[in-house]
Structures are given as C-alpha cells and as structure tokens.
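To start, I am sharing the structure in question, which I have written as structure tokens.
Note that this complex is displayed minus one protein chain, with the remaining chains in position.
The block that comes next holds chain A.
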C-alpha cells in the first residue's frame, strides 16, 4: 500500500481540527496563538501534498502549492511577531493575557 494524497489530506485535517479545538478552548492568548500556528502548519501540509501529487503537465512544474506555502510561512511569521507584541503591550497595561478579561471593545 503506497502513500496517496488522501493520507496527507486526512493528516492535515486531523491536525487542523486539533488546532481549532485549542483555539476555541484556550483562555491564554499565547496558547491561542500556538493553536493557530498548528492550524497554519496543517494547511501547509495539505498545500505541499497537493503540489506533490499534481501530475497535470504544465502546472505540476510550477510547484504552486510550495510557493503558496512559502507565502503562508511569511505571513504567519509576521502575524506571530505582531500578535506577541500586542499581547505584551496589553499585559503591560492590564496585567493579564486572559482573552476573557480583555473586553475593552465589547459593547
């Protein structure tokens, strides 16, 4: 039994919903950020698997899935830096990183 696209897509789906569960249940903002990084990694696995199993001729040379994964990694790095800066700034003002207590914008 060789490896097929389904193996990698199902692995990505499992990883994605583990990350989704973490992002929904965690109260600490940094833990939510970690769960979101897991979700982004799951999407990267799916994209690179699609790139690997694409055999349609002019497109399979272009490695589009891998290029997309590179851009996702770029944006994820920027997002992590910004989110952690915001968390530290909020912690300095409010002495908390609990997302249940950060409700200044709540109506």
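In this text, a residue touches a chain if its C-beta (ideal position, glycine included) is under 8 Å from a C-beta of that chain, and two chains touch if they have at least 3 such contacts; residues count from 1.
We take it that contacts and distances are computed from a predicted model.
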{"item": "Chain excluded from display, named as in UniProt, from \"Sugar ABC transporter ATP-binding protein\", \"Electron transfer flavoprotein alpha subunit\", \"ABC-2 type transport system permease protein\" or \"NADH-quinone oxidoreductase subunit J\"", "value": "\"NADH-quinone oxidoreductase subunit J\""}
{"item": "Contacts of chain A with the absent chain, listed as residue ranges", "value": "1-3, 6-22, 24-28, 30-31, 33-35, 37-38, 41, 44-45, 48-49, 51-52, 56, 58-59, 61-63, 66-67, 69-71, 73-82, 84-89, 91-92, 95-98"}
